[in-house]
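Okay, structure first, notes after.
Removed: one protein chain of the complex. Kept in place: all other protein chains.
Chain IDs A and B follow the sequence of writing; residue 1 opens each chain.
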């Protein structure tokens, strides 16, 4: 929700109305409305009517398969011609999963730290880029936002290969650069074999592919802030920093919430970008993450039950994080 | 902003430059490799060894890429139109109305996209078989609508929430009916949000691989993202065609974005209504 006081202040600002392209929307008059009663009637059924089409699609195509994944996770499932056979095993897969040392030693820490780094950088860089775009004139804004879009539109697979190329040991551009600066010996350094450098490169790749989404969405949010709000702020003597915190941040907060939550969800699930890196498909245990691990169990080991259990674990983890997020970061406002 | 100091200008210029280098370098690499006739042996050279369109003609002649791009386009457009509309309805419902289970609906919308897609491949495949939607572009469109809806609903909800209720009330006072208010007041105000979500939906549909590949029995119904994989061999990868294909996958998104960009800019004016 936008800060009520500011909205109210500017709601009576007549200058704003003159720039309005929408005729019927001008706040005028104060008589009680005859449509109010009709509105109350609509209040009970209308939201469900509006939601119905989306819910049907989501329920039929995502929720029901998700329920099936949940069922799979308590079964030993074997792929069979014309439909697999599942044998109920209770919570065995979960027990195995949670007692697996690798999960706690490598997989979970990798997934979590990587996701935190990616989300933080993606959101920070995306917001900075959006603020930058907002300050630019039309021409440069089009140039820069198109460049940002190019980074987003490029297939993740292609992007991954390009970053791997740049950092490949020996003759990769970055390796040679680091070598000529005396930081490493390009002949004996392979960045992909070490956990930290592997994930640093992966982070760069994911941020490059992920920040445009944040930038464009936040920019769209920034553009809905009426200029008059800033002007009013300036008249009140607020400096740029205060204007940013008092006007920009509160207004785009709902959008901020969305991009943070969604980035978290996506970055926890990152699969392609890790899988395609040297050693990322499983030959280097130290760099496994939950996505690749779940995939390995399901498709490589043909243990769909265990793969499903891992997927459910990931879902629960994300759910937990999301709820904690919403509670702590945004508790002062009624977001949900 | 109106007042900018010299230091501010320089800072701005540096920021723009850094942004362009970071975003465009991988893109440059992709395009220049696509044009390099000796792409396979390029290594780490900054400049391509030459310029030629041979990889592009190769992927059209042998890779059937024209057909794939058409398929992708149909699926992408179908996805943005329908998911944008459905999401806007849903967003208005959750942002403007208080009703029972509202929170559960919102959380459900989030949960459904938390499951790794890889885990959904088999259940969704069987599901689509039962709906008789396998091997059809319509079926694929429906899946992509489902994939892009959660994001679209949540984002648009944020945008609808930023539109002050007073604007709506004012429309009612002017005698507008609810649908009228929706189309002529709310819609223009959330246009930037719609642009953002449609760009997202388009890219989701455009780049998705697993479902596009497993659902289509008929190779002529593949999308461009699937077409790209035909150049990854078991023992070698044809980098030239892969990069040429990637370039062609990137381009339409840019064109689409430049078209909708105007909408994004005009949101500035629309936003002023709130004042």
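Here, a residue touches a chain if its C-beta (ideal position, glycine included) is under 8 Å from a C-beta of that chain, and two chains touch if they have at least 3 such contacts.
Basically, contacts and distances are computed from a predicted model.
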Its UniProt record identifies the chain omitted here, from "Transglutaminase-like domain-containing protein", "3-methyl-2-oxobutanoate dehydrogenase (2-methylpropanoyl-transferring)", "Outer membrane protein beta-barrel domain-containing protein" or "Sugar ABC transporter substrate-binding protein", as "Sugar ABC transporter substrate-binding protein"
Which one touches the absent chain: B:122, B:137 or B:224?
B:122
Touching residue (missing chain; options A:98, A:124, A:143 or A:301):
A:301
For the chain not shown, which residue from A:89, A:106 or A:284 touches it across the whole complex?
A:284
If you put the missing chain back, which residues of chain A would it touch?
55-56, 59-60, 63-64, 67, 78-84, 168-171, 187-190, 192-193, 278-279, 281-285, 296, 299-303
Where the missing chain touches chain B, by residue
40-41, 43, 62, 101, 104-105, 107-108, 121-122, 125-126, 129-132, 134, 209-210, 213-214, 217-219, 229-230, 232-237
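By our rule, only the chains that are shown with their structure count from here on.
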Based only on mean CA positions, could you tell me how far chain A sits from chain B in angstrom?
14
Listed in rising order, chain B residues that touch chain A in their complex are 1, 12, 15-16, 19-20, 22-24, 26-27, 29-30, 43-44, 46, 86-87, 89-90, 92-94, 96-99, 102-103, 105-120, 122-124, 126-127, 131, 142-143, 145-147, 149-151, 153-155, 157-159, 161-164, 166-167, 169-178, 180, 184-185, 188-190, 192-193, 195-196, 199-200, 203, 206-207, 209, 225, 228, 242-243, 246, 249-250, 253-254, 257-258, 261, 264-265, 267-275
